[in-house]
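Not every chain of the complex is shown here; the ones you see sit where they belong.
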Amino acid sequence: VDPCVPGTGWGVLHGLYTIDRARLADEPGLAKRVEDAVSALEADGHQVICFAVLGHKAEFGVVAVGPDLARLHQFQQELRAAPLVPVFGYVSLTEHSEYTSTEADERARLAAQGVAGAPLDDALEQWRARMETYLEHRLHPQLPTRRFVCFYPMSKRREGADNWYALSFDERRHFMQGHARVGRTYAGRVVQLITGSTGLDDWEWGVTLFADDPLAIKEIVYEMRFDEVSARFAEFGPFFTGLVGAPAEVLASVLASS
Amino acid sequence: VDPCVPGTGWGVLHGLYTIDRARLADEPGLAKRVEDAVSALEADGHQVICFAVLGHKAEFGVVAVGPDLARLHQFQQELRAAPLVPVFGYVSLTEHSEYTSTEADERARLAAQGVAGAPLDDALEQWRARMETYLEHRLHPQLPTRRFVCFYPMSKRREGADNWYALSFDERRHFMQGHARVGRTYAGRVVQLITGSTGLDDWEWGVTLFADDPLAIKEIVYEMRFDEVSARFAEFGPFFTGLVGAPAEVLASVLASS
Amino acid sequence: VDPCVPGTGWGVLHGLYTIDRARLADEPGLAKRVEDAVSALEADGHQVICFAVLGHKAEFGVVAVGPDLARLHQFQQELRAAPLVPVFGYVSLTEHSEYTSTEADERARLAAQGVAGAPLDDALEQWRARMETYLEHRLHPQLPTRRFVCFYPMSKRREGADNWYALSFDERRHFMQGHARVGRTYAGRVVQLITGSTGLDDWEWGVTLFADDPLAIKEIVYEMRFDEVSARFAEFGPFFTGLVGAPAEVLASVLASS
């Protein structure tokens, strides 16, 4: 299978697993096997986050991000061949937001403040640089190191009067910018990774939240639910939450009493 | 994995299990193993309730509450390594209610009764103390000892004209206070533990009810269903009910004929 | 685990099982084991109906009714320890109907017929006796002996304009009395056992119908579906139907070719 490099963004695979304890007895090196697969994938220029899952739905989770879908597929199969039982997973691509503000917006905003001439040009130059950094980070994110992670897929609703895809671009942009404002109030406390999966998996987006304090995750998702864009238009898939760590550390905690 | 201590509330794990009877023959010490895991978790400052589940969905259930999510995760993995098959579970945090009455409410209520001056100050002082006790108990509850337990997760509906998250705070508070009034009529008969899970698990809240008489559980849930907040806005997950006891006692009844 | 005796009604457990044929070879005494468990439960003052299930969802079914939930739990675990795989089940309590006619209704009805004085007192005396018998039978039913049984759980709908729990008591009573009228036309052909499960299991009621002729089951459920209370307000769970018999007879037919 030839490598499939997505045009501009990166591929993202989420994997949630339980441990096949019947096989563990005969194949004891699970932690080593996962560590090696993670190290090899990182050595090939991809990033991996491992976590110990809270609750009954899974025990071990990974988020793997990088340029080469075929390489990510190889990693996926390495985990599948280990004594791990996949119980959920997700396929998505990093993407730009289509609702970010435009240079025309920024120019109008500055003009309204009376900025003109060379200062305007300078300000727009800085805006372009900031935006470029932001967009580059959306397409090629650096996964953060936080103690707690939450993943859930979601779609926009298409029902009766609450049909996201029947709204105009301006209406959608208006809703999404309100959403972004709430998100910014959690800057520092919660890091968001939003990836696109329309046509690739069963929901339209994957949301991965990182925080040191699980309360911050609960607060941001709860507060956003009152946002019209969530209240009227969001459909959520299953939520997975876990404690992040190095692969060996995570598997040690998962396998502690086995 | 570093311990993750939630900001103010405690972590809560519900676990529902069937017995892996094929493994029981080779690993007979299940009751001892569960007892030890429970004792160790309690010794580390957490609380645990065990119950024998009625119906086909599970056989054995636990509710574990305490300050340290990583420690609760360790307990979860200890049970998973035993001959128990997790069939449902829940991850939540204890939390304050956002709809409790405020000092301004209380002051207005007292003023309407003609209370003023020093008596008003005294009354408010007492109100603050009561409220502090109440809020402390919401965040750091003492699990009660009752013979019967019921657990179910729930969310607020977001559909057409019945969209909880599109209501104003005052509307929601009004609905919730009516709900609380029904709850108070069961004081003594039913103890409620309401924990929050938005962003942490698939539903928004976990409801755990404790009573000596299962009829009290049936009556409170039935009566509340006529409340507008339930009639129009509640979506319920699966219900689990069981007979509470000490771990050894519960497992003895579960394993009686094995 | 202490016995939990429900306040006034009895506990009811429905159990639906497939046969674990892999275990049958090593543990051949399944029929004897079930017979013994049933006999012991009956000896302890409970009633049990056994049936051979039609269709793929299960093979063997039981309905167990009686005063002691802990004793019913013991029976449940005895079956679970046998080579039976539980595939569905239900937890409920017998209950009064809240919509039966009142003495005031009866008095008004008689007065409208011109009954007064001593004859009225006599008629009301008889009405009270009949009602007492009826209510006693609701709380402490005698399971009938019919050749065919049907079980399904159901809830009342809470959606938009079809929200049962937003109706007034009088509206609900009006709907339910129409429903009861249809039921009475099947008196003798179909025996109904309606038990309550709000807060105890995933649906609000369990419906168990007994008849000698399966056509009577089909006809009563079909006819009632046109009743407004079913047409607009009923949500149905899975239906299980079976051929009733003594435990040994049922298991002989279930295991015939094994």
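Which chain is which? They are A, B and C, in the order written, and residues in each are numbered from 1.
Operating definition for what follows: a residue touches a chain if its C-beta (ideal position, glycine included) is under 8 Å from a C-beta of that chain, and two chains touch if they have at least 3 such contacts.
Predicted, not measured: the structure shown is a model, and the values here were computed from it.
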Oligomeric state of the whole complex, in copies, if 3 are shown: 5
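Following the convention adopted for this analysis, only the chains that are shown with their structure count from here on.
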Chain-level touch network, classified as line, ring, star, complete or other: line
Angular offset of chain A relative to chain B [C-alpha, multiple of 5 degrees]: 70
Chain A-chain B separation of Cα centroids, rounded to whole Å: 30
Between chain C and chain A, distance of the C-alpha-averaged centres to the nearest whole Å: 49
Per-residue overlap in chain B, given as positions that touch at least 2 other chains: 160
Interface residues, chain B side, partner chain A - complex: 1-2, 4, 6-9, 11, 13, 15-16, 37, 69-70, 72-74, 76-78, 80-82, 86-91, 93, 95, 158-160, 163, 165-166, 196-202, 204
Contact set on chain A toward chain B in their complex: 19, 21, 52, 54-57, 59, 147-148, 150, 152, 159-162, 209, 212-222, 225-226, 228, 230-232, 234, 236, 238-239, 241, 243-245, 249-250, 253-258
